[in-house]
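For this view, one protein chain was removed and the others were kept in their places.
After this line comes chain A, so read on.
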Amino acid sequence: MIRPTRHVLNRWAGLALALLLIVSAQAADFAPVLEGRQPVFPEDTGAHPDYRTEWWYITGWLTDDAGIERGFQVTFFRVGTGIGADNPSRFAPRQLILAHAAIADPVTGHLIHAERAERALEPLSGAATGHTHAWIGDWDLMLEDETYRTRIDADDFALDLTLTPAGPPVLNGRNGFSQKTPAPANASHYYSRPQLAVQGRLRLADAERTVNGRAWLDHEWSSEILPETAQGWDWIGINLHDGGSLMAFQMRQRDGSPLWAGGTFRQANGRIRILTPAQVRFNPLRRWQSPRTGADYPVEWEIEIDGRRFALRPLMDDQELDGRRSTGAVYWEGASRLIEDEIEIGRGYLEMTGYWQRQTGL
């Protein structure tokens, strides 16, 4: 879905921004997102290089041997640049691959993160078609035998996780066609893999731990950018304890009012309900102001889904990603709990953009 557009992808190049901010490139260079395209699996778990932007976005909760809970996020982006189609050079920058990973550790009190960016250049980095396989050097994400594996080795932390889906992909929107604004052109192809059973290892501060937990994978691709009227968005992806899952988002206008909303509610019995804009409401509750950027985030929400009221509370308040010194992008991306009647019914991630400056692009 709507995804980090201003992600800090490469400290130096700032291309994440490029990715999503690029206004100049011709949309005509890329395949349009059209309703009615029937997703095919596993082929559609692979890359779609004809579209401008694509990501595999994993968020989840990990518990280590000592019982400490942490949030984690691993993302691989693919960006079509529209550059170099006629260039026979192996360095022609037709596709860029970007990766981002972060750990939300309550002990640290803020996010620990790392990123990489490269042009796609086999065998050093790329995003394969046909099945999920994206990599930059030794950072990778791949789908093999119905199990995802991702490896991230950064200076401050390392992850080596296997993620096993509980069921088939969940198509968001109308059969995988996810509309973002009242205009149907602003849309993406979008499916989710909720309830991923996670096992693996986490290295933090040089201590290696065995971890397990639950995670969520979004795979989304599109070619359009967001319209001028959009200020940013709020998104949640929650694994419910009863085996169901909930994805919901709202697009905000400049004045904070909703421009569009949507979601997918999969019940434990496998029944899926696609939520219309009228069925999704995000009501801000408690706010937290970042001491670094001054941005004011509603870190606690009341979320209404088709009449049911949930509370959303963060694992910790400071899950802001401050990229001003690299790409200039600032947003909040953090582990959160979903609560109904004061009982935790699920865990997942909340993403909030456009609270510091206007967020554009998908």
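We take it that a residue touches a chain if its C-beta (ideal position, glycine included) is under 8 Å from a C-beta of that chain, and two chains touch if they have at least 3 such contacts; residues count from 1.
Definition applied: contacts and distances are computed from a predicted model.
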{"item": "Choices \"HTH araC/xylS-type domain-containing protein\", \"Sugar ABC transporter substrate-binding protein\", \"Carbon monoxide dehydrogenase subunit G\" or \"Putative ABC transport system permease protein\" - which one is the UniProt name of the chain not shown", "value": "\"Putative ABC transport system permease protein\""}
{"item": "Residue touching the undisplayed chain, where the options are A:P32, A:G84 or A:P284", "value": "A:G84"}
{"item": "Option from A:A117, A:L163, A:L275 or A:L350 whose C-beta touches the chain left out", "value": "A:A117"}
{"item": "Chain not shown, touching residues in chain A", "value": "10-15, 17-19, 21-25, 81, 83-84, 87-93, 117-119, 121-124, 137, 328, 357-358, 360-361"}
